[in-house]
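Shown here: the complex without one of its protein chains, the others still in place.
Right after this comes chain A.
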Amino acid sequence: MADKKRKSRDSQKPYKKQSFNFKASGKEGRKKRTGPRLPNSMKKVLERLNPVDSEGEEHDGRIDSNENDKPFGNDIYEYEGEVAPEDSRKNRRFDPVEKLEYELPEDFQDEEILSDYADGDDDDGIGLTSHEGEVDSEEEDDGRHTRMLQGITGMPSEAFEGKKKRSSAVVSEAYPESEYNPSHDILEGDGKINIQDLLDPLQDKAGYSELRKRMQQLENKSAPIQAPLPKPDREKVERKVAYEQSKKEILKWEPLVKRNREAPALFFDEDIDLKYSTVGAIASEFEPRTEFEKKIASLVYDEKVMEAHKKDGARLLELNKVSVEEEKERRDRIAKMRSLLFRHEMKQKHIKKIKSKTYHRLLKKDRLKAFSVQREMDPEAAKEQAIKQEFKRAEERLTLKHKNSSKWAKRILKRGLDAQDDGTRAAIAEQLQQHVLLTRKMNSMKENSSSDDSSDEDEEDSAASDQDSAAKLLADARGKTLKALEEENDAPTSGVLSLPFMVRGLKKRKDAAIEEAKLALEEYEMTSKQKEDSHEAEKSRPSTSSGRMVFGAVKPQIQNKKSKPERTLDDSDSEDDVEANEDGDIGGQKEDLQNDIGNGSFSFDEDSQIHQNSIFKSFDNIVKDPSAKTTYEVSIFASDSWRKMKDGKKEGTEVGHSSKKKQEVGEPAGVDKHLKSVELNELGEESDTESEGQMVDGVLSAGPARSYELPSQAELVQQAFAGDDVEEDFEKDKMEILNKENPEPEKPVLLPGWGQWTNVQKKRGLPSWMLKEHDDAKRKREEALKKRKDAHLKHVIISEKVDKKAEKLQTKSLPFPFTSKEVFEQSIRMPIGPEFNPVTALGALNRPEVVKKSGIIIKPIQFKEVNPHEKGDNYRGNEQKGGSKRKRGGDGAGKKKASKTRS
């Protein structure tokens, strides 16, 4: 506020003065200016000719001159130049006479005198006291003014005298006006003599250009200088500027701080000081300790050798000299070695050429024997062998070299195995067997280890009696199928399945299933016959290790088969669970199928096992699913009609599969069949894996459903909700839940013997307190029910049961930094313990937010440039001794380790 006042005062000052002056001279001046006027140059000339001038001219000049007195209107330097005492002649030190003779350059006046300029500007009239002509006209005005002042201030008029006296003391020009005797108006600006004017005469003189330049500089620079602000204001402005500046300065820290804040861990532990970072540096510190090292050192650092190294190589050559005998000996030795090698090579070649298989087999056997002996003797070799074997396995797993992926195998498969001769087929079988051997470990790892073990134990025994047991299993299966068929007759009486349309559908499916089961039984008959045939063939074949493995895989299947039917049979009695059971069964089937796929690779080399297997499975499934869920496996053996129902997509693979299997079923047993099965299984495996997705969602359940026409939607709905009262059911459910959560109080019962010893009590009935208690409990319950959240919601059940155990594992609200439930749950999803994570990941998972070591002084942050695009992961919070960066995260742990070992 004060500030403003001051300013306004400043601005008012000149204004007042101006108005004051107006009284004196304004009118006349105005008059003059409005009339027609001569151009200024002309006036000048006139002036010169007629030195005693009219008042009007003077007035005009005066008014114009006012321009210069505007507070900051004109150039101050210019102004100074104009009032130089010499020029203004006020001091009269110079002789005026000589100036008469001087001739002025022509352009002198025209340059600066602008007549228009003078118009309109009459701000100020102060200090124009040296006017002769003005005095008279001012005389009376002054008198009035003093009077006015006196009136206002109450001071005597003498106080205001001084100004007037001064004005009267001013002497008017003694000399006629000319360029060399500039009159007041010229000096004060109307004449517009400025620096340029003064400079012009000097044009030819030395140093003119310099002077002019300086003047120009001054002119350019000349900005109005303002009155200094009051101190508090000035300081305020200064502070503001300083604040902005320091804000800007501090801005540079932002990226650094941001990165620090975002970093999951800050490192303040000092870097390990690796003194020797290069190999050379480390080597130079080496000191031989053991005898061998010393020996070597003595040789290497032998004086002679060192000297030779220091000088040129000639001496080294000398030292290198070898005697003739030595050289000869060496040569002989090498020759001998070479010849030995050559012989060995030849021998190997020869052996390789031998075509006799028995020979090779014997050779192999020998080698194995030797190896086993060696293994016992030499653990080193055993380990080597194990590693080699492991390597092979790994390679096989990676490349699948033996899985019909070679060019040769592909070609043969393309042509069809049937077209090949026995040898080729055997070779392919051999190859696949090898593959199985090599990938065995992987498969065995996949399986449940316990079952694997048990099967391993079993396999020795069961190998001999496998035919028998298979037959027995078949018999079992048949029995169970029949049983299941019988049991299917009882239909569910309540629940969803009791709905009419469901009943119909079920019946249809049941029929189909029965048919299939019958077919399956037929198949079973057939296979059992075949099996007997193949029995002989198998006997002739030497049992291979893979044979055992088949059992390893099949065994659990059999067990499954044994266990599952029992369970499902039990379940089927309880009617409520039927639906859920069905779902489970579907899942089970899927699993089974996948199992089959997995196990397929085991079982393919065993001929008849395949059929047994598949039959088992099919029986299994049939038995398992009394509610007539058609299964894929069954369908393979089922009539052609089923195939028509299948998806178009699936037909290519699945149908092929099934048909081929059928074909195979019909084939006589033998090696050929064995081979075929191998191939088939391979094919089946591939196709299965391809079409797994489809099987999972579509065919298994949808397949049989297509067997009858779908009724329209409306019909369906009508059928579905024909006889049931959903609302009532719901109410019943709700009531049940309510009763569970707020149990109804027991009715007071008269205990036998209680209060019966007198007739009085007997008459009265129950004691009143009992009734009261009961009523209270009832009321309480009702209140509780009313308070429930779902009390007014007819179709909603809101459970108010709180699981205390679960409660302590839940937060009441979302913790602060997390924005959503999912994020929070995600943050605690993965375990971070050493049991659940490899060591390499552990460090990063468990790292605290601030990594520091006690005993190390942490210095405040030091500025360094941050690359905004750089990922935050290779950052150290504080660069202490200009130390190197360390990576964080999983990488960091490894690196840390490395650096430690280096040190």
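We adopt the following convention: a residue touches a chain if its C-beta (ideal position, glycine included) is under 8 Å from a C-beta of that chain, and two chains touch if they have at least 3 such contacts; residues count from 1.
As a convention for this text, contacts and distances are computed from a predicted model.
Chemist: Unshown chain, UniProt name, "28S ribosomal protein S35, mitochondrial", "Glucosidase 2 subunit beta", "DNA-directed RNA polymerase subunit" or "DDB1- and CUL4-associated factor 13"?
Modeler: Matching "28S ribosomal protein S35, mitochondrial", "Glucosidase 2 subunit beta", "DNA-directed RNA polymerase subunit" or "DDB1- and CUL4-associated factor 13" to the record, the invisible chain is "DDB1- and CUL4-associated factor 13".
Chemist: Can you name the residues of chain A that touch the chain not displayed here?
Modeler: These residues touch the chain not displayed: 235-236, 238-243, 245-247, 249-251, 253-254, 257, 260, 266, 268, 379, 383, 386-387, 444, 452-453, 456-457, 460, 807-812, 815, 824, 827-828, 831-838, 842, 845-850, 852-863, 877-878.
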